[in-house]
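This report refers to the structure that appears directly beneath it.
The other protein chains are all here in position, but one chain of the complex has been omitted.
Moving on, here comes chain A:
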Amino acid sequence: MLIDFTECIGCGECVKACQKQNKLGDNPSKDDLSSHNYTVVLKQEGINYRKLCMHCQEPTCASVCPVGAFTKTALGPVIYDADKCMGCRYCMMACPFGVPRYQWDSAVPVIAKCIFCNERVAAGGETACSWVCPMGATRMGRRSDLLEIARGRVERHPDKYVNYIYGETDAGGTSILMLSSVPFDKLGFPMDLGAQPLPSLTWSVLSKIPSIVVTGGVLLGGLTWIINRRIQLDSGALVDPEDSSRPGKGGAK
């Protein structure tokens, strides 16, 4: 999905369509993402811009979730299975874009985040927000096609756009791409995430666990063996040197 902030008129139709599609109820406060708002339209520096889940190519939330409640589908959406979720909120902690929200007032809370209208997309349709957008500011398509469109716009109108396609490489690349006339950090988008997907940070440690277990087990077992044998030899309990048929054992000490 490509979102061109310069084309957005701030009508908020996408927010309403999203609430209706995902049955989030009407929430008067639309200042930020919340358990009632999978997306919001905000205005800053004279430009309207959207916030929503970026649907990372390698999602941090899917990597950190202990029960695998998040899945990246082949078409791009990062979807969430509330039945699996146990509510540890590690996804909220870990998300580099600070997207997942929680139902703090519910006794049976679930994570709230944009799921890219997965059912509609899987059926070959469009997301509610892109379908409803009167300006075509939010449009669907294959990521590679959209990247080409985005690059074309930036090249043709260098006066209009900042020379940056947000989501092309950020946090390893995202399924949502954004164009803006205002630098993205001024709109609150983190610009320091780098092109390396975050899950590699923890995987580099986790992948060492098998060798830690094996090495540690052998080390501890061996240490104990040596120490106990010396103690037994010292106390003469294991081998009586006079009585030993194998002289090597008695003379080892």
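One rule holds for everything that comes next: contacts are C-beta pairs under 8 Å (C-beta built on N, C-alpha and C of every residue); 3 or more make two chains touch, one makes a residue touch a chain; residues count from 1.
Here is the rule we go by: contacts and distances are computed from a predicted model.
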Practice task
If you had to name the missing chain as UniProt does, which of "GH25 family protein", "ATP-binding cassette domain-containing protein", "ABC transporter permease" or "Ni/Fe-hydrogenase cytochrome b subunit" would it be?
Solution key: "Ni/Fe-hydrogenase cytochrome b subunit"
Practice task
May I ask you to list the residues on chain A that touch the chain which is not drawn?
Solution key: 33-34, 60, 63-69, 84-90, 92-94, 96, 98, 101-110, 190, 192-193, 198-199, 201-203, 205-206, 209, 212-213, 216-217, 220-221, 223-224, 227-228, 231
